[in-house]
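Below is one structure; the comments refer to it alone.
Shown here: the complex without one of its protein chains, the others still in place.
Going by the order they are written in, the chains are A, B and C; count residues from 1 in each one.
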């Protein structure tokens, strides 16, 4: 158990703790938050001894509508009671039909978007794998352009486009077929990285092979809440068109309302060739992922990309309810603009007291705490106050607020207060000075 | 059914069929079995108009205990009602603890097996990806030996070890780091392929780099129900040891009782370094996969292989019930030996009438129908008789019986009778003669 | 001339021209300069009908001391007459001993350089292949950083570090294990590309794997005579040290005096881990290449990198004479500083008349003619005036003067006059205006 944990939390002797005894060393979040969870409702996590925690982790944005939304839960129980299909490979089921219909009516049609839906294996990484395959087929090219600080998953092709060195180093074999390029703002405000990319791609001796695709996030969730501007996104789209490549927006973490709109790029004037969704797509945290493909690129032959779990019908049920409940009104009921502003104000308050920079946008914001030591100390301090919150960024230096979009106002304030106090305390302790030269 | 749906459900009118309109061309099973399913119980699938079909597809062996097992269903509903954690990343939950405990007590301990459990993304392919990474790290090598007709999934590293040309051709970029070797019996009974592999690996000029791992199935589910003998499996294990490689048994399709025992290799005298499970692991078709790792190889650092859905708590709940219900007695209640013999007798009967060869073992058997045309005709004929059954093999020439292990005797007989009649009819029509030279 | 040739030598009659009839379409220079050459002396090429041309191509800098230097020729004839070893694999020969001794005494010792010499297959590309292998072994890493507009040869690993799209596209399979970075000045004077590289390499989420090596030229011969500053070279050296990578200077085209000193980086304050030489190394154009390796990196085991022609003894003979004749006085007799200034003045004159930019340094200079059309027209015009001169750059837009370092002053002036007149004529014809928007 964690050195941070007080002895009271050790419920069982080590030999009888099934996690320590049986689970691989690869386990991670359970090390930061050494609690055994019993239940959860919306933004509240409840431990085995009944203690309540505020959940600002939200399954890394897989729980944008909180835990166990009552409507989704009810629909799923009803579905179970009626012996609805749980597993149907990619056969037609009523649950899938209903989801397709809802996605078409609620998401695509109002946005004038024309896409085909591919259900890959239910992880985001699998959606990435499928999208890269398809882009390579469509273009007949192999090279894919990915960005600094991008994170797209850890299966081989997804890992190849992922920037994080810790994860890449675990690949066991060199990761190929990808060119890394600087994200928006990577070299500071004065450098237009899209212009640099254009320069090198249009140079016959630039040394970068013509790309099959650009894959990118609009807000880099794992990469430290770095954001792309609308102008830069449009430049990348233009570049993709010029160079005969597809533009793939990985909206796995930033999508499903996290930035304030259903898709993260809605107001940016771009029209990606493919869009990847997963995480909060199912609404209550069930595995489900999806590739949205412009019809002209839907060059798949039947079953070429397959998998046992490429249709998770339970997830279709809850995903449909999520769309109907939260997006029939274009998300108005979620009131995300106001919530985002409140979040930003609160974080600005904290930031201004200590000279800290804010990151991200919408309900996808955080504070740059400058070093991983400080950030870890703040997160630990929050945890002691029963707030679960995680870190992000190349150095795990960003405190990332991933509160459910449905977090009640009072609980949100309570959580933000815990963050404020924790940051104040840590900076009061002058930890910053001590470890400011960590780089 | 969707709140949006009006009940008209005109499947054939293109404009209102959400599948045709919205789903990618990649969809496949739904093309062979163009029915919209509403519900399912054990081995019975029920269409939207109430028609019942026998399900000898069983989610490609993801539904070894049938659809919607009442005990699993009840446990899941109870869990939902108590607001049990649905999504918890890899944090400790009570559902996970209970599963770990059950797996240790019911599966590992009675078999004197000592393994660590890694929960990867919930697909089999993800388990393959994780295992290959780990084998490469443990050995410091990249080359992996995979086998003719092997099938391990379609994400990049999994696809690289998969043999099927159709799926490989969809990769979009060359698949590397893998050496293909002949499976047991690949060159006929007289050729000991393990001896050939030893020959080439022990030859410093054999041209095959020292391997990190051998990855293989004991019965090749997608590859046409080819089986490995115990002796050959032991030879491969010996070869792995001699060459400093790990032996990875992919038991994703053959495991969880399909061959008659929980693991497919139980009576073979081998002790794999890693074992992969998925498909029927969750018991009722929910996405869940797992890598079993010998403790000495558990060289992961925290979070190196991660993913949003690496702990599917709903699946932990049902998986635990599956273990408790079906395996506490070592599977005795499933009575698989008798069922397997019945299946074999029935298939032998069919085979002997038409000079057809049987494939597979246990509840994992099929008939070689010689050509894809015949096989497709038989499958179609079965479908007309309301039996869902799929094909397998390099040429889709094997009719593969994947009945739930829990299929009631009477229904099993009915299904087998449909198969027998369909084969008889097709061969009566002398289709075989007509298309025997298709190759 | 061949004993078989009858003297008719009708170049244009297809049936009797052996080149058209028998040589692959891959031939190239012979297309730009369709002359059959009989003999050559210093900077003069003589055609089969006795016409003399000035050679400002010089075997792409393989003939820095001109054609058939009388002393080298005499030494080689003497060696032949004494039945000196022509081919000895990598055995000890007197010719090799004498070359080693001369290289140690004349090149290494006066410069306080401590390197081991590896004779690879006699092409520059083979030296590149060997150096990359060794860097990967020494560091245990695979990623190699190469630069925009870099050119290092066309065998697979050399091609992977080469930037030119035309050559890369001929690879037939994706080129891996390399990260492309911007060369000095690539994004204009205001952007410090070394600083950008440092930024991305020191970012744990920069997405660039720790490199085994940086491979670069100080002047990019094929890339359009782009030059690296001493400060930038030192930054790259520092970066290599910081990141645990080796610095490999490819001095194949820029070395052997071309820039004014024996090595192109002599005055830059850098000490490469490996240095590659080929082209003019043998002195009279015989195939010979070499990797200079800092002793601490000489981790080769015997024969690991081998090849039938890894010791070209004829080339050792002429290479030794070249060192003794031209470098015993540190190159003073070549008077390169004065010659370079003259060259520069002449080119500046031309450039200033037409607003054209100069490229390169030392005897490695050229003029940017802005488009490939203009450049081709100028080159063709020069050829009509019996001057052989080639193009370089991403768009073949740079007229590259590669006169032998030994070109007599009068001939040099004559050649430069032809260039001047050709440029004047082409620009007089306003070709520039017409095709300035070619990009």
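Basically, a residue touches a chain if its C-beta (ideal position, glycine included) is under 8 Å from a C-beta of that chain, and two chains touch if they have at least 3 such contacts.
All of these numbers come straight from a predicted model, not from anything done at the bench.
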| item | value |
| --- | --- |
| Omitted chain - touching chains that are shown | A, B, C |
| Residue in contact with the excluded chain [from B:109, B:180, B:241 or B:267] | B:180 |
| Residue touching the undisplayed chain, where the options are C:82, C:190 or C:410 | C:82 |
| Touching residue (missing chain; options C:54, C:106 or C:125) | C:125 |
| From C:27, C:338, C:353 or C:417, residue that would touch the chain that is not displayed | C:27 |
| In chain C, positions touching the absent partner | 1-5, 18-19, 21-31, 33-41, 45-46, 48, 57, 59-60, 62-63, 67-68, 73, 76-77, 80-94, 96-97, 100-101, 103-104, 116-119, 121-126, 129, 132-137, 142, 153-158, 160, 166-167, 169-174, 176-177, 212, 252, 278-279, 284-287, 291, 293, 298-309, 312, 314 |
| Where the unshown chain meets chain B, residue by residue | 142-143, 146-150, 162-166, 168, 174-177, 179-180, 182, 186-187, 191, 196, 199-200, 203-210, 222-224, 393-395, 439 |
| For chain A, residues in touch with the removed chain | 173-174 |
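Everything below uses one rule, namely that only the chains that are shown with their structure count from here on.
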| item | value |
| --- | --- |
| Category of the chain touch graph - line, ring, star, complete, other | complete |
| Chain nearest the overall C-alpha centroid of the shown protein atoms | A |
| Chain A-chain B separation of Cα centroids, rounded to whole Å | 30 |
| Distance between the centres, which are taken as Cα means, of chain C and chain B, whole angstrom | 58 |
| Touching two or more other chains - residues of chain B | 173-174 |
